[in-house]
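All protein chains of the complex are present and in place, except for one that has been dropped.
Just so it is clear, A, B and C label the chains in written order, and each chain counts residues from 1 on its own.
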Amino acid sequence: MGTVGPAKQPDGNDRFAIGGGRSGAGSGIATGLAPVAVLVALVLAISAFSPSFLSAYSLRVLAAESSVILLLAIGQTIVVILGGIDLSMAALASLTSVIVALLLPELGAGAVLGALCIAALIGALQGLVHARAKIPSFIVTLAGLGLWSGIALAIANTTVPVAGRYEVIGWLDAHTWGVPNAFVLGLAMLGLFQVALARLRFGRHVYAIGMAERVALLSGIRVWHVKTLAFAASGLCSGLAGVVMVARTSSGNPTIADSLLLPSIAAVLIGGTAITGGHGSLARTLIGVCIVAVMRVGVAVAGIAPAYEPIAYGALVVIAVAITVDRQSIGIVK
Amino acid sequence: MTAVALRAEGLSKRFGDTDALRDVTLEVRPCEVVGLVGENGAGKSTLLKLLAGVIEPDVGQIILRGAPVRWRKVRDAADAGIGMMFQEPSLIPGISVAENILLAHEGPGIRLGIVRWRKLFALARAWLVKLGMTISPAAATQSLSFSERQLVAFARALAVEARTREAPILLLDEPTSALDDRGVAAVLQTVEALRTRASVVFVSHRLEEVLRVCDRIYVMKDGRCLAEREAGTLTVEALEQLMVGHEISTDIARDAARPHVAASVCLEVRELSRRDKYADVSLALRHGEVMGIAGAAGSGCEELCRTLFGIDAPQSGTMLLEGRTVALRDPADAVAHGIGYVPAERASEGIIGAMSVAANMTLAHLARFCGRWAIDRRREQDVAERWIERLRIATPSATTRASDLSGGNQQKVALAKWLVGRRPRVLILDHPLRGLDVLARRDILETIRELARDGVGIVIVADSLDELLAVSDTVVVMRDGRVSARYSIAEDRPTRQAILESMV
Amino acid sequence: MRQELAEFGAAAVRLVFALALAGAALPARAQALCEKSQIRLVNSMREITQPYHVNLNKGGRMFARWAGLEDNYVLQLNQGDSDKQIALMRSILATNPKCTVFNVEPNADVVMKPMVDTADRTGAWIVTHWVLNRALHPFEGHDHWIAHVAVNSQAVGVAVSEQLVAAMGGKGGIVALQGRLDTDPAQKRFAGLKAVLAKHPGVTLLAEQPANWDRRAAFPIMQAWLAKYGDRIRGVWAANDDMALGALEALRAAGLAGRIPVVGVDGIPEAIAAIDRGEMTATVSSDAFYQGSIGLAMGTCVLTGQAPPPQTWAKERREFFLRVVVITKDNAAHHAKEPAVDAYAGEWRCDNLWSRATGPAF
Partner (left out) sequence: MSGGVAAVLGGLRTSGPLLALLALTVGFALADSGFATLANLRIILDSAAVPLVLAVGMTFVIRQGSIDLSIEGLMAACSLVFALAVANDRTQFDLGWLGLPVAAAVGAVFGLANGLIVTRLRVPSFMATLGLGSIGLGVAMLLSGDQPPLVRDTPLRQWALGQTFGVPNLALAAAACLAGGFFVEQFTRLGRYSYVVGGAESVARVSGINVDFYKVVVFAFAGLMAGLAAAMESARLGLGHVEIGAGQMLGTITAVVIGGTSLSGGSGSVLGSAVGVLALTVLANGMVFVGAPPHLEKAIQGAIVLVAAVLAGWHVRDRLRIVK
């Protein structure tokens, strides 16, 4: 984009730029802290309504609730940093849940692994189509959304209770030292991909493509490899989300995760990752997820009349983003 | 004391912790062409943007026709008759040429919010004619060639004339940088013509142009105004001295004999053709040879370079790399084969502004900086610093983001990208010197020679013939997509004239 | 094994009757588990924009007011988000779980197990509705899952289909608008239709499409069918009233409103009005007011000790089918007006909680 005028002053944070440039550091910390501030403020506000909200129990519930969104948001973050978007994640998670629930009794752990592979492959396929046929990821994954949920419905047009071997995944619904295992899994994935983004060639390429795809191309980066890989990652995350869903409900359902798509995207953006790509991090997403989880449940817990719930939620989303969005890195707000 | 059209008084501007402009004062008199010269990052563009109201000064004031003014938005300046042509490409792709020229001041072209196309086109055509352009005002902007766009941008700057009864003031930032000699001629001619009714501030790196059209010349360096001279009293050499501050040799010296040009061919193309771009081009580039390709806009030399790098596939013809036929599916293939490419549009294709200098340098060869798993940042750092030193890149550190560097230094980074890894076989340079100052120019030309000495085959497309002649072993001239002449500098050094004739 | 269970069941029944009688005689026998003022009544449902859910909520409130617990009445809406329904339940249990009663309209059957488990784990009390999950029963060790008030969706489907067939005079083609295919009621109701069609070869199913319970979705589908089959369509079957009304509007656009019999399920006021006008033939009501209150009533009885702890109840009192009413032109007028408290007060009495049970649902 033309660098005319003051619109685009170089931003500071989140480009993994080695070390982190001088101009960067300051604003980086500032914009990095904003989401945390919002989270704290939100929690305090809600616990003012219902003090029990800060109890260990509530927080554990919150963690458990946010674990699925967390997994979805992790995959989404990678794709968003790449400059794309993945609308198919929730549908894919639902599909996975059905597959796992169906195959678990016979194949046990094999079913889980198989389902995860399928999810990753489907993700990769979407990335491939997007990168090679040059169709906006928005459209490809939109089509995917229809395809995967349609297939899920075709496989099992209703809830599939896990008929056996539940213990293979049951541990995901349990706690260790009071921390929900599913949440721990989410954190593990977060750490894994954080390293990949910050230290591996893959991550560097993801950021490069997100910031300036032309330059990446002209530097000989095989952009379609990177994109395929990134979408495979988001596919894998969807799969894991699906598995956790099965663990939570001890059954698979073709629409179980669908309602989590927008919240997970919201989490990524509230964290301050720029939807225009190239700027953002998984650390930010973690905060975003917490904020969204608190909003989803907290608003209700605070005892607000049901009809006002969506209003409060909407207002909070806008306010949260208004505070957390890293304007410098977006430059132009689309 | 004659009347003053526009006067900048003690303007200062900081970006972050760098002083872009420090207490600059300059004057533009009615119907005067004022030249503004200086190295990259000297603050010329910043000064113009202040005058045009794109950015606001921290200190100092602007006095227009005797009255102090403060621009709240660009519009204010434009309405007062100040038009600016930006260095960066600044046209909107999706709309017609006419709309671009009259953007934001369509005048009678839009009545009560309703567009009157016939009127709009008529108005726009008038400006195009002034520049001797024949393209239709209804043409879609994205269909124009780079230099055509540059001229349209110029036309847009001219168009402020229609907005004020006063004599307009035009700020031209590198109006000629992207143009071939014909385009340059047109622009200079127009500037001459403008002198009768407008004041112009003219920024260019081509000092001879500046001397030709300007009455007075301001010389800037490091955000300061070093000197003000009457153009008549100056020579190019003197001007360069003022700019650089120390003696430099005029013609970019070339080492006479070039023993290092090997006999072995590294890159060869046979009857390469691409529909309405270029046709049966055959070239042979030897190891250590610098091949300059000269050609007016639309001659197809840029397109040829892009094909050599695998960006566009040729319709027919073969390409051999060290004797073996290669088919490049995409730039990645080219890179894998050891071909490097420095694009003309630095900002959008050369570097990633938001990334650190080091990251930019290693982008193309990241694999070489990876341990078993992760990127070895220390090694990356070291290598980057080595090249920063070697190419004399002016940057606080290797971790500075590339967009904070001046144009010349950014170009060096873009070049370094191909040097940090294993030495490339072929390096393709598309206008590597565009808009660079003397020093940067010299550094880059030297690097090119060094590479040639190490046996790298180099293809270079450049703005000015002098540059081509200075660095090339062979010069290939293209016209309308075909090779119209070849010269081997060693044997018969062609005159500028000869080349120009085979170009047009 | 089954034999034993049956015996146990029988024994339980006897025991319960004894207790019930005793309870009637001197109410304060079983000791109270909670201060009455501590009891929290939670109605967990999808949303409150559809009339059916509005009435669920009204029923719940009605009971709360009647029991003098209106301030302790909590409404939880999940906006069709299963995950959220679970989340909301778990988070409110941060306080006072032991005295909290949930009356749950499951958003989808997947939420059943997690919610029941939550109740068992936290000591909260829960009554569930609608969905029937073969693998899950209150009397299988879920002491805090008071009861499951099932609706025999297949029977409902049969009942309403019978009405349709009758209205068509036993022959002609029909089109069917299905609900969300992944929900149990949608499938069972359609199964009911299939069963009826099997008995009446004269009636043929021209086409079926899911319209996701949604009036808007039903409209264009009905239009397309009208274009395709024209007057071969002699009847319209919809899995709920909302879709039936959508189809009705499409018929109206084609000038066919009132000329082709239309049936739905739920018995929402609009549908009843349409039946009154003769534009719809029949609907089946499971009485949202009752469903919205009975679970809370059961819980209150248990917590105040007016009813014995659930694990002592007979199986058929912990998982039973709910009586439904078929609404046609004859009784439409009667169902049109909103019921008053005293219509239900009798059925909320702790010794009369099973007045609408039509038999075991397992």
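In the analysis below, a residue touches a chain if its C-beta (ideal position, glycine included) is under 8 Å from a C-beta of that chain, and two chains touch if they have at least 3 such contacts.
In this text, all values refer to a predicted model and were calculated from it rather than measured experimentally.
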- request: Please work out which displayed chains the absent chain touches and list them by label.
  value: A, B, C
Message: Touching the hidden chain in the complete assembly: which of C:F102, C:W125, C:F219 or C:W237 does that?
response: C:F219
Query: Which of these, A:L33, A:A109 or A:I139, touches the one chain of the complex that we don't see?
result: A:I139
Query: Of C:Q38, C:N96, C:T122 or C:Q209, which sits in contact with the chain we cannot see?
result: C:Q209
Statement: The listed residue (C:D120, C:E249, C:D276 or C:E347) that touches the chain absent from the view is C:E249
- line: Residue list for subunit B contacting the dropped chain reads 52, 54, 73-75, 77-78, 86, 90-95, 99, 103-106, 110, 113-115, 117, 310-313, 315, 330-331
Positions on subunit A contacted by the hidden chain, ascending: 1-5, 7-8, 83-84, 87, 129-130, 133-140, 142-151, 153-154, 157, 213-214, 217-218, 262, 266, 269-270, 274-277, 306-318, 321-322, 325, 327, 330-334
- line: Touching the unshown chain, subunit C contributes residues 47-49, 51, 54, 58, 178, 181, 207-210, 214-217, 219-221, 223-230, 246, 249, 252-253, 269-270
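Note that only the chains that are shown with their structure count from here on.
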Query: Based on Cα centres, what is the most central chain?
result: A
Field: Chain centre separation in whole Å, for subunit B relative to subunit A (CA means)
entry: 42
Statement: Between the Cα centroids of subunit A and subunit C the separation in whole angstrom comes to 36
- prompt: Any idea which subunit B residues touch subunit A in the complex?
  reply: 15-17, 49, 54-55, 74, 86, 88-90, 309, 311, 330-332, 334-336, 341, 343, 347-356, 358-359, 363-364, 366-367, 370, 373-375, 377, 380-381, 396-401, 403-404, 417
Statement: Residue set of subunit A touching subunit C in the complex reads 50, 52-53, 55, 57-58, 61-62, 64-65, 68, 153, 157-159, 161, 163, 245, 248-251, 253-257, 259-260, 296-298, 300-301, 303, 306-307, 309-310
- prompt: What residues on subunit A touch subunit B, complex-wise?
  reply: 1-6, 9-11, 15-24, 195, 199-201, 204-205, 207-208, 211-212, 214-222, 278-279, 329
